[in-house]
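These notes are about the structure you will find just below.
Apart from one protein chain that is not included, each protein chain of the complex appears where it belongs.
Order as written gives the chain letters A and B; numbering starts at 1 within each chain.
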Amino acid sequence: MRRLYAILVAAGLIYMLFVFLGTLPLYGKVDLSNRVSAHFLAKDVNSVDVKKWVEGDKQVPSREKIYGRKGFEDESANVVTSIVVNYRSFDTLGEVTVLFASAVGIGLVLGGMKRMGYGRKPNFILRVSTGILLPLIIMFGIYIFVHGHLTPGGGFPGGTVIAAAVLLLYLSNEEFVANMKTSKSLEGSMGSLYVIFGLAGLATGGAFLFNFLPNGVVGSLFSAGVVPLVYMTIGLKVGSELSGVVAEIHEEREG
Amino acid sequence: MSALIWIAGGMMVVAAVFAVEAKRILDSVIAMSALSLISVFLFIAMRAPDVAITEAAVGAGLVTAVLLVTLFRMKGGGDE
Partner (left out) sequence: MVYGISIILIGIGIYGLMTQKNLFKHIVSLSIIDTAVNIFIVATGYVSNGKAPIYTRALPGFSPNSFVDPLPQALVLTAIVIGVGTLALGASLLVRVKEKHSSINVENMKGVGE
């Protein structure tokens, strides 16, 4: 009886959502010139009229080469990064705060002194290969968030990869305990550094999180002003936070 | 490409039903991990490489590990 009722409710919800789909444009038939994202893609939020690009008028930066040039608002080649860290950086600050709150909540609920053991000896292959793989995994994580403005990736996946390295340490060594003091202090200092970048932008440019450093050429490593620095702080913060989550989930109380 | 998306979607629906209805909790967690892994393909097909790399690192790696460690701490936990 309960299953039938649940199937009916779920089917009604699916029907309602399918009806709601009629108000959206069809899959793949979106016209970006009606959306604000066209400005983000053209790296010019303030001045250009989108309607003129479609008609083919000569107006910056329509049909112009962006890669390898300078002089745009935001010089990162990856547009997703430029939205996350530059145009909507304030939202990212809020989301990092939510992540911090959930990490604090896990520490509050699961806090303990002793490390939980798995009750078995780790495999020989696991123990030996950890020594080889661990530096490579950490290096890959750092690579991901240093190159966040050029290639897919950025601070969030880079931090997650670093947390996966800490998880590998926990799995391969029954005695290993992460140093929570280092993790907490790194997390706090990186969170403060993000706000300090924002305040520096407020002091120099007149807006919170303003991109105050000189922009380079689109596509080179040292470009996009403050964007790689902010993504590095986000990467280290997310990495230490998720490492702290992995460490806290292995803790248990005495007795 | 369209047929591949349909196949991936069918596999995701099967994995989701299995994850909800499985008798053992361990099977349920593994099926959920498989669902996250297949969704990475959908993100690639929708030209979202940033989201795909994040989902591959988070959904297939960290979420599964966190849930499995929690399951281990509860000593099998589920009684169904």
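In the analysis below, contacts are C-beta pairs under 8 Å (C-beta built on N, C-alpha and C of every residue); 3 or more make two chains touch, one makes a residue touch a chain.
Since we're looking at a predicted model, the values are computed, not measured.
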In the whole complex, of A:A10, A:L126 or A:L221, the residue touching the missing chain would be A:A10
Given the full complex, what residues of chain B touch the hidden partner chain?
2, 5-6, 9, 12-13, 16-17, 19-21, 25, 28-29, 32, 35-36, 39, 42-43, 46-51, 54-55, 58-59, 62-63, 66-67, 70-71, 73-74, 77-80
Residue-wise, where is chain A in contact with the chain that is not depicted?
2-3, 5-7, 9-11, 13-14, 17-18, 21, 24, 27-33, 35-38, 40-43, 50, 53-54, 61-68, 77-80, 83-84, 88, 91-92, 95, 98-99, 102-103, 105-106, 109-110, 151-152, 154, 156, 159-160, 218-219, 238, 241-242, 245, 248-249
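Here is the rule we go by: only the chains that are shown with their structure count from here on.
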Just how far, in Å, is the C-alpha centre of chain B from the one of chain A?
20
Chain A touches which residues of chain B in the complex?
49-50, 52-54, 57-58, 61-62, 65-66, 69-70, 72-73
Touching chain B in the complex: which residues of chain A?
78, 80-81, 116, 118, 144, 152-154, 156-157, 160-161, 163-164, 167, 242, 245-246, 249-250, 252
